[in-house]
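Down below is the structure, laid out as structure tokens.
Apart from one protein chain that is not included, each protein chain of the complex appears where it belongs.
Up next is chain A:
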Amino acid sequence: MNAEEALKETLLAQVAEVQASPALGGAVRRRHRRRLARFRTAGAALVMVAVAGTVPAYLTMTSAGEPMSSPTEREAVATIRSGIVVPDVVGRDAKVAGQVLKAAGLNVQSRVGPLSSDLPAGIVVSQNPPAGGDAEPGAKVTVIVSSSSEAGLKVNKPQKLPPELGDLGDEGGHRFAGVDFVYFPEGLKWVPSFDSDTFGKTSNSTSWSESGKVTDGYGIQVIVYGGKAVEQISERMAGYGKQGAEPIDIRGKKAYLVSVGEPPGELANDKNIPSGEPRARVLTWVENPGLAIEILMSPDYAKKIDADAELKKIANALRPAR
């Protein structure tokens, strides 16, 4: 049997039993209605805030101008002045939402919500307390931000690196997540795409490849860990040591250059990766208590260069920016 036939048969065998449910049409239409409903709700909430915002100003003006006659009005002034009207940020870009809430004197906590195929990533889908409610100054407002199963459509498009994350790209900068990556093997281009907090909080990751295209695989991937994520890396490294990996030295710091297996933290061996399978090489070390770095080389790219030597060169040349 040749490979094409084997492949066709494999594909067929995998899905021969699969049938779309007859209820699919109903499910699609329900999804469509939910989507419409969400947009309408967001619109209604905006109107409500507009009203909530104008009322206190009007009452304040009248109270300053002439003495209050009706006790109900007096009360209204008192109630509204006691707190902040929570602005509506549903449907807005998460960053803008944060600015709006902070400007109103509130604190913001954002969480990533469930996958949504209807919204682009980074849009606020709900907030608590809701818009129009009263809150004490400095109160916390939790916003749920959309992640998107269509993120790939977005990831497919080049992303622009926000200045606080670095200056890679056309300008020829080499800073990413507070680290200056001074050296990379010749011919590698930055892939204009990055991930934040995908590998634990706080982590930032980006990659370089020969084509520099977001649609191709990575050649070298870099993950910069800060905050809590640094502890995870320390533990992972201790585990490498226990499993018998020999540490190496990167600018006076203990580092491990290993092939990793499964589950995370386990070194590759013949049980968790059959021999002959490609193994990605990973160089890991803790730079300081607030910074750990992992540099990963894809098996494909590793074949073309001296993988370990290049990984060490990248690590020895880089400098934390702070």
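We take it that a contact is a pair of C-beta atoms (placed from the backbone, for glycine too) under 8 Å apart; a residue touches a chain by one contact, two chains touch by 3 or more; residues count from 1.
As a convention for this text, contacts and distances are computed from a predicted model.
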item: Listed names "RNA polymerase sigma-70 factor, sigma-E family", "Amino acid ABC transporter permease", "ATP synthase protein I" or "ABC-2 type transport system ATP-binding protein", with the criterion being the UniProt name of the chain not displayed; value: "RNA polymerase sigma-70 factor, sigma-E family"
item: Touch with the omitted chain, as defined above, among A:Arg29, A:Lys140 or A:Lys304; value: A:Arg29
item: Option from A:Glu9, A:Glu235 or A:Asp249 whose C-beta touches the chain left out; value: A:Glu9
item: Residues in chain A touching the chain absent from view; value: 1-4, 6-15, 18-21, 24-25, 27-29, 31-32, 35, 117-118, 149-153, 155-156, 195, 198-199, 205, 215-218, 221, 223, 259-264, 268, 271-274, 276-277, 279-280, 282, 294, 296, 298, 300
